[in-house]
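Shown here: the complex without one of its protein chains, the others still in place.
== chain A ==
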Amino acid sequence: MTGALTQAEQTDVLLQGERVCKVFGPARARHQVLFDVDISVPAGQCVAIIGASGSGKSTLTRILLGLETPDGGDVRYRGASIEGRAGAPQLRVLRDESGIVYQNPFESLNPRWTAFRSVAEPLRLRDRRIDDETCERRVREALTLVSLDPDEIMWRYPMDLSGGQAQRVAIARAIVTGPSVLLADEAMSAIDVAARVQILDAFAAIRARNPRMAMLFVSHDLGVVQHIADRVLVLHEGRVVERGTVRQILETPQEDYTKALIEAATL
């Protein structure tokens, strides 16, 4: 497999998974979804994880952010392992410094909360004594960064937002604390084509504002991946079949599976 990190990138790795394995199901019906996956996410880079449905993309990212426990291997954040019981010190550091954007914004925002309350929640959870003014200022900044008008959006409920607006509110919630790692788990899949450009622009603005932020971008849409990612990792049935820069993967794919994915995307 080509596409190894340069020396500079290796020293700058923020989040790293080493020989990550995951098994689901009871002992009699074991179903292994990840096989010895290695992944490194350097600061300031966007790593896209691509593959068909069921290839283990989401499971891998959930393990990398400590939302699931691997059955083998190790996950390291800033050089220290996050493994151990929930509440392990490094896991807490990772959670404090990461944000997640889910696939469907209408399922990831509390339907009975205003956009303001949803975006403010991470701020209030991290700092119980944050005053209302600071909170509102930071929520406004986050909403403005994703090209939403705070005055128009803040007091609306999710049901009064369009899909693109709701997803940008969800993105604002993920970045309001200024995370070092941002995970976007199929963040475009539930959004119609017209609104995808707005979401891509929002991600571009966030990265421009915070150039050191690492990003994990899970997708099966190669068209989107080529616009946003620096590096790509191709997963097939729980195994990494290819990895490299976006250009390497999209222009000179080595593996048949990757070629098939690219062909499917250009249909």
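A few comments on the model shown:
Throughout what follows, a contact is a pair of C-beta atoms (placed from the backbone, for glycine too) under 8 Å apart; a residue touches a chain by one contact, two chains touch by 3 or more; residues count from 1.
Please note the rule applied: contacts and distances are computed from a predicted model.
The chain absent from the displayed complex carries the UniProt protein name "Peptide ABC transporter permease", chosen from "Cytochrome c oxidase subunit 3", "Peptide ABC transporter permease", "FMN-binding glutamate synthase family protein" or "Amidohydrolase family protein". From the set A:57, A:95, A:220 or A:236, the residue in touch with the chain omitted from the display is A:95, counting the whole complex. Annotation: of A:22, A:76, A:140 or A:173, A:173 touches the absent chain (contact as defined above).
Among the residues A:121, A:141 or A:201, only A:121 touches the chain that is left out of the figure. Touching the missing chain, out of A:11, A:110 or A:252, is residue A:110. Although one chain is not shown, part of chain A still touches it, namely residues 65, 67, 92, 95-96, 98, 100, 102, 104, 106-114, 116-118, 121-122, 125-126, 151-152, 154-157, 159-165, 173, 190-192, 194-195.
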